[in-house]
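Note that one protein chain of the assembly has been removed; the remaining protein chains are unaltered in position.
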Amino acid sequence: MHELLWLVPTLPLLGSVILMLGAGRLSIRAEAATGALSVGFAAVIAFTIAGGFLLSPPAGAAYEQTLWRWFDVGGLSVTIGLRLDPLSLVMMLVITGVGFLIHLFATEFMEGEEGYGRFFAYLNLFVAAMLLLVLGNNFLTLYTGWEGVGLCSYLLIGFWWRDPANGLAARKAFIVTRIGDTALLIGLLLIASRLGTLNIAGAMHNAAQSWPAGSPTATLAAFLLLGGAAGKSAQLPLQTWLPDAMAGPTPVSALIHAATMVTAGVYLIARTHVLFLLAPAAQYTVGGIGAATLLLAGFSALAQNDIKRILAYSTMSQIGYMFLALGVGAWGAAMFHLLTHAFFKALLFLSAGAVTMRLHHEQDIFKMGGLARRLPVAFWSFLTGSAALAALPLVTAGFYSKEAILSGAWADGNSGRVLWAAGVFGAFITGLYIFRAVFIAFFGEAHTEVSGRYGWRVILPLTVLSVLSVLGGLIELPPAFGHVTLLSNLLAPVLPATKEAASVVPLLVASLAGLLGIGLAAVLYWRPARPPAETPLWRFWHAAAGFDWLYERLLVRPVLWAARAGADDMIDSVYDAIAWTARQVHEQVRRTQSGRVRLYTAGLAIGSISLIAIAMIR
Amino acid sequence: MNAMFDIAAGIAVLATVMMITRPSAVHALLYLTVSLLAVAMVFFVLGAPFAAALEVIIYAGAIMVLFVFVVMMLNIGGEAEALETGWLKPSAWIGPSFLALLLGLELGALAVSGGLARTAAAVVGPQAVGIALTGPYMLAVEIASFLLLAAVVAAFHLGRAVMRGV
Partner (left out) sequence: MTAIPLDQGLGLAAALFALGLAGVLVRRNLLFMLMSLEVMLNAAGVAFVVAGARWAAADGQIMFILVLTFAASEVSVGLALILLMHRRNSTLDADANYHLRG
């Protein structure tokens, strides 16, 4: 079965090509079928391959498939190859599985929208690029996928292009992530030039051989990769694009800006963990960035009224947890949280989408209210997702993955304790902000008319994701609850083992923090709530600590000023003068083209006479 | 024989001067023929009898006959001559003539600057010319044949347009 691996990214790519070529010629049904089924078949193949992989793991727990040689120049040979190991297996299953459910949801969600086929063409292309990113066995293939998902993210954020604001949001996302991408590219070139290979496994092996721990080169390379990861995963200081990216359709937010693309940074760091182990400074920075982002995004989520922006900040916050886990060396926990987060955040976005599609795209939670009875499907889905996000103890997947992270942080010495404290406080805020949204939007008085019913293409993904959000955590249980270690056993060949806290005290504290947040939300927002007063503190957090304001003044305006200043500079005037002279000379020379043959002849004669005269004089 | 050259050269120059100043096309043609015949005499004196023969046969014969035909077909009458006379005002010819004089003086000066060399008093007969023509100059002959073919095609094409009265 492994030989079919190449089909997994190829099928969505094929779907995308079909949809692009058939634009305007296919019926809506055909477009929906192509869009969803190409990913669906890819998912079927992916799960079949995964079954084979789990039953009979290949030698070295990795299967490599070389498709063709890309180029071979200057001793650097780059092949297009796929590598299936437990890490990419998990990512592949998330991308195709959750991706298919979101595609299915989108076939109903996007009905009646202009550019239906275009939407699925982009979405399929995204899935193909994301699969290439996680399956590529060398950094260049990874980078190709990396840029591909960035492109699709740009295209899909600006999908509703008639509103210029959406185009601006798309541009912002593209440019901000571009900063990180550039750092990543420099890092890849550094690795290629110093380690002599772009093959990921080879480069990691060489790095461990030739770079001592803490060597400046390894640190530099790790920091550059971290830059790329932070840009793609919307972590400090490149986090500002993600809330604006909510301008795209909700399935896009679910697939790209929650479940898959934004976790590419986590995948990248986990994939290159050897490098980060060699560079402790970079690894501490990863943890610090994660902790800072999770708190900042948590506070910002508290001050949002737009349901999608709340979820966007919560995504940033949850990826902050994953970075925190990577920072303390809890690699498996980071991947575990990535997995569960993909389930419950996709669920939250889809149920939020299910709500807004019945409310004429109203996204302000204060204009919803009382939806629990009128939209039960969306309510129960959203509630399940919220419970998983808030890590409701024992019954949700989010609880187990978050506990794994915090347990790893607790076990990581004194600096880990600080991060642990931040994580626990973040858990409290998480419970508070998500249940604030639940209580305001789904309880109290109704403010908006509700229309229409859901089809099976909405209900099925919500149901499946709800089940996964509840039961998905059972693959990995802490020692206190039966000690199941399916995921860490699977990941053991590729990721170092995660340290775990010996005592149950941190676990209890963290559980209580989440419950406390939920309880506080119930106390504050159970009663019908009014939109918050615009106090300075609220405005500060509504603007996510003013990073946009800062960057606007620090970067955007100077660049715009420089561009304007450069538009009419001295150097241009030189070229303008050349052009002006040429035009003037042309005007004069044009007069000689009179059409009079005898004048031409006279010109010839004068020229000959002059030439002969010159020759005679010399 | 030096006198023969001087006389022939003088006739050629005089006839050419007359040719470029005649208002009548037929008169001009006659003077041009005279000039060409005089040049043929020069060639003979220079020891190039084959060139002299070709000058008479092709230039003075064939090409001039072509001109005569065209003059007949154009059917230029007295009013055209009056027009030509009107065009030949001093203001019209002094400037160009000065230019031509300048060029002639320059070329003449160059000719004189060659020193006191004289031509070899030997005859290069048709046989020598023919051997050279079919030997080292074969390629030039081929190229000349291409040129003539192109001229034939062009003349035929233009002639058809003339016949159609376009």
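Note that the chains take the letters A and B in the order they are written out, and that residue 1 is the start of every chain.
Convention: a contact is a pair of C-beta atoms (placed from the backbone, for glycine too) under 8 Å apart; a residue touches a chain by one contact, two chains touch by 3 or more.
Because the structure is predicted, anything quoted here is derived from the model rather than measured.
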Sort through A:S27, A:S503, A:S573 or A:T601 and give me the one touching the missing partner chain. A:T601
Where the unshown chain meets chain B, residue by residue: 1-2, 5-6, 9, 12-13, 16-17, 19-20, 25, 28-29, 32, 35-36, 39, 42-43, 45-48, 50-51, 54-55, 58-59, 62-63, 66-67, 70-71, 73-74, 84, 87-88, 92-93, 96-97, 99-101, 103-105, 107-108, 110-112, 114-124, 128-129, 131-133, 137, 140, 144, 147-148, 150-152, 154-155, 158-159, 161-162, 165-166
Residues on chain A that touch the omitted chain in the whole complex? 590, 593-598, 601-602, 605
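By definition in this document, only the chains that are shown with their structure count from here on.
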Go ahead and note the Å separation of the Cα centroids belonging to chain A and chain B. 87
Quick one: in the complex, what on chain B touches chain A? 96, 99-100, 102-103, 106-107, 109-110
Would you tell me which residues of chain A are touching chain B in their complex? 602, 605-606, 608-609, 612-613, 616
